[in-house]
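Note that this is a trimmed complex: some chains were dropped, and none of the rest were shifted.
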Amino acid sequence: MSKDLRDRLFRELDALVIVDPHTHINPLAPASKTLADILGYHYYTELAHSAGMPKARIEAPGLEPKEKVRRLVERLAPLDNTIQYSWFVELAQAFFGFKDDRVTPDNWEALYDAAEAKMKGPTWADDVLKQSRLSAVFLTNDFDDPLEGFDTKTYVPCLRTDDLVFHLWKPEVRLRLDKATGSSVTSAATLKQAIGQRFQHFTRKGARACAISLPPSFAPESPELSPTALSKILSRGADASDDERRSLSHFVFWTLAEYCVEYKLPFDLMIGVNRQVYPAGVYQGQDLYDSRVSLIQYKELFNSFPQVTFPISVLASVTNQELASYSWICPNVVTNGHWWYSNTPTFIEHDLAARLEAVPRTKQIGYYSDMYKLEFALPKFAMFKRILAKVLAERYCIDRGWSEDRALALGTQVLRDNTEQVFGAADGPAEPVGRSQGFAG
Amino acid sequence: MSKDLRDRLFRELDALVIVDPHTHINPLAPASKTLADILGYHYYTELAHSAGMPKARIEAPGLEPKEKVRRLVERLAPLDNTIQYSWFVELAQAFFGFKDDRVTPDNWEALYDAAEAKMKGPTWADDVLKQSRLSAVFLTNDFDDPLEGFDTKTYVPCLRTDDLVFHLWKPEVRLRLDKATGSSVTSAATLKQAIGQRFQHFTRKGARACAISLPPSFAPESPELSPTALSKILSRGADASDDERRSLSHFVFWTLAEYCVEYKLPFDLMIGVNRQVYPAGVYQGQDLYDSRVSLIQYKELFNSFPQVTFPISVLASVTNQELASYSWICPNVVTNGHWWYSNTPTFIEHDLAARLEAVPRTKQIGYYSDMYKLEFALPKFAMFKRILAKVLAERYCIDRGWSEDRALALGTQVLRDNTEQVFGAADGPAEPVGRSQGFAG
C-alpha cells in the first residue's frame, strides 16, 4: 500500500514541467552526439577507474567514441550496483528503447548505434528537453563567456566565479578578465569595475545566479585591505604569497556579494570540495573533501548581506543538519539540491526528510541535475522524484496523516515552484526570498 | 500491519503519566493566557521571520496579543510543512476543539477566542497538566530565583548555571549573586561559598538538577588558578581579558561539578550551542551552532566526577553517536532527550534507534519538551511517542522479533521510569545512576 502510494505520488510529480536550476550544459552543444558523451561522464570513468580500469584505456588521445564506449562497457560490471549505473540504464531505456537491465559487451553495440541514430536528429536537444519535461536549464558560465548563440530563456546563464575568487592571481585569468571587460585591472577600483561589468553583462543576458564552489577551509571575511595593499597584490601576480592570494580571494568574494545586492542575483554557494585530492584520477575524478566544515564559517557573510539570497549546497551529508538549521533561522539562506557525493539515495532521503520537516516550504530548492549533457536530467530527476515521493508517502501521509493532495502540493513546491520563486522568472530578477512570502505582503 | 502495531504501541505509551524533565516554564505563569503566548514561541516567530516576515511586524512595542496573532497567522502558510507547525495544530485540536488541519486568516479568530475563553478558566494550568498526563515538570531557574510561590512538587526547580559560568565577569551578574547570597564575592573562597549557598538554597527547595548549555568550543578543565589570580580576575570585572574570563568560567564550572557531588545533583549538560550567530533574528531566534564538537572535550570531567550523573543533550545529530558511545562506556553519562535543532522526526528517529540499540536501558532519558508554556508538552511528547512507537515496532518487534509487551516495557522505561531513576523522586535525591542497577544491589 505504501508502495502504491509512493508510485502514485511519483507519477504526479513526474508529470510536472520544471526548470533545472544547476547544470554544466554547454548551450552550443547541449545534448550528446554519441554514447561516448554519456559514458564519458566522470561518474562512469571514475568508478570504472576505481574498479581497476587503467586511466590510459579511455584518456588516450584520439580515441574514437565507439572504441571508448567499448572499452568502458568492458569495465562497467563492477559498477552495476551503483545508482550512477542505474541512471545510464534508465536513460538508455527512456531515450533509446534499450530493453535489458545491464549494458554488457554483448548488447552495447546495438544500443550505441540506436543512440547515435537518435542523437543525429536535428531536434535531438529539444526532444530530450521535452521528453524530460524541462522548460529551461541553468548553465554554469565562465566569467568571460560571451553568452552568444543560444536562447537564454531555455539555457539560462549563471555567472560562475571560482576563477575570479581563487585564481585571479594567475596571469592567464587576469588576461581573460582584461579581455572580457576591455579594461586593465590594476587596483581595487579597476577590479571592482571589471567585476561589476561582468555582472552587467550577465544580467543583461538574463543571468539568474552568481555561483561558486568553495573548499572546506574557506570562511568569507569582510576585507580590510587598503587599496594600496590590493594594488600591490595584483601587481605581484603569480609571485603573490599564499596570504596575499587569500586576501585577494576574500576581497573578490565580498565584492561578488556586493554586486549580488546591486544586481539582485542569488549567490549559489556550493560548500565543501577539495580539488585535486587524488591527482592520479581520471578527468574530473580527482576531487574529494574533508567533511569537517561548518556554516558558522559563513556567519559574517549571512549577517552582512540580508538582501542576498544564498541557495546553499553542501557536499557532505553530515553538514545537512547545519544547512537545515541555518535555513530555518536565516531568511537569506535556502537549501539547494543534493550535491555530488551526497547525490545518492540514502543521503538524499535522510537529508531531504530533515529539510522538509524544519525549513519553510518556500525556502527549499529540491533538486538540480548538475549534468553536462541533457540526457541525464531525466534519470537523475527521476531518482529524486522517487525519493521525494517516498518521503512524502512515509513521513507525511503515513506518519503525519496528510492527504495525498497536500503532500503533492508540498512536493510540487520544492520540485518546481521554488526555483522560479528564488531565482526569478524569465522576465525579471527574483525578490529576495525573505521578502515576499505568506498570505499577506 | 506495521502501522497498526505502531498505533497500538503509541496508544499504550500515550496513556502513561509522566514527568517532563526539562522545560522553561515560569511556575508563576505556567500556561498561556492567549494564543499569542503559543504563537509567540520562538519556533513560530523565527520560522515566519525566516520565511519573510519583517521582525518589526511582531516585535513592535505595545502590540496587542490578538493583533500579534493575526499578523503571525498571515505568515504561517510557508511553515505548514514543518513539524513545529504540526505541534500548533495538534494542541489547537486537543485543547481548543480546532477542527481544521491548518490555521489561516479565515479560521484563526474563532480559534483565538475559543483558546482565550479556555485559558481564562481558573484551573487552566492544572487542566493542561492533567490532559497532557504530566505529574510534574522540571524548571530552569536562574541562580538567584527565590523559588517561592509555587508547588515545587509539580514545578520542580533546577539550577541553571549559564550566567555563573559564562557571565560572572559582568558587574550585574556579580551583583545578583551578592544579593541572592547576602555576601560579597571577592575571592576563590567567597565565590565557592556563594555558589555552595545557591546549591543549599536550591536543594532545600527540592531542586533535582544543575543544568547548563555550553558552546561547542567549551572543554572543561580542572582549574589551576591560584587564589590570588582568581581574586585579581574578580576584581577586574568587565575589564578582565578573554583569557581571564575563560579561567573564571573553568573555575566556576568545576566548582559546580564539585557541589553536584556534595548535594547529589545530576549535572545536565546541553552541549553545542553558539549564541547570537544571527543577531538580526527575532527574540530567541538568533542562536545556531558549529557541529564540529566532540565529547572527548569532556574526558577529564567524566573521569574526575564518577559520583555525578551527567544527563547529556547534544545539539547536532552528528554528535549523537558519540553520546551513545560515551553512555555505553561511562557509568556517569546518560543520554538526555532530543534537543532543539535535533528535535525533529528524522533526527529523533535515527538518534533514538542508535541509543536504544547500544546504551543500557536504564541510562536513557527519552524526551523532554523544553517548553515555555504548558500547552506544548502534549504535541511535543506525542511526536516523540509516535517515533518511539515506530522504532520499537520496526526495529524491535519486526526486526528482532520482540513481543509487543517487551517493546512496551522498554518504551515505558525510557519515557517514564528513568526520569525518576536518574533525577530522583519527589522525596529525595537520586543515587548516581551507575550505582543501583541490575537484579542485585
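Going by the order they are written in, the chains are A and B; count residues from 1 in each one.
Simple rule for what comes next: a residue touches a chain if its C-beta (ideal position, glycine included) is under 8 Å from a C-beta of that chain, and two chains touch if they have at least 3 such contacts.
Only a predicted model underlies this, so the values are computations on that prediction, with no experimental measurement involved.
Of the identical chains making up the complex, 2 are displayed, while the complete assembly in this file numbers 3 copies.
The rule we apply is simple: only the chains that are shown with their structure count from here on.
Here the spacing of subunit A and subunit B, counted between their Cα centres, is 39 Å. The residues of subunit B lying in touch with subunit A in their complex are 3, 46-53, 73-84, 86, 101, 104-105, 274, 277-281, 285-286, 288-292, 316-318, 341-342, 344-347, 350, 386, 390.
Remark: subunit A residues 292, 294-296, 299, 302-303, 306, 318-319, 321-322, 324-331, 350, 353-354, 356-363, 395, 398-400, 406, 410, 433-440 touch subunit B in the complex.
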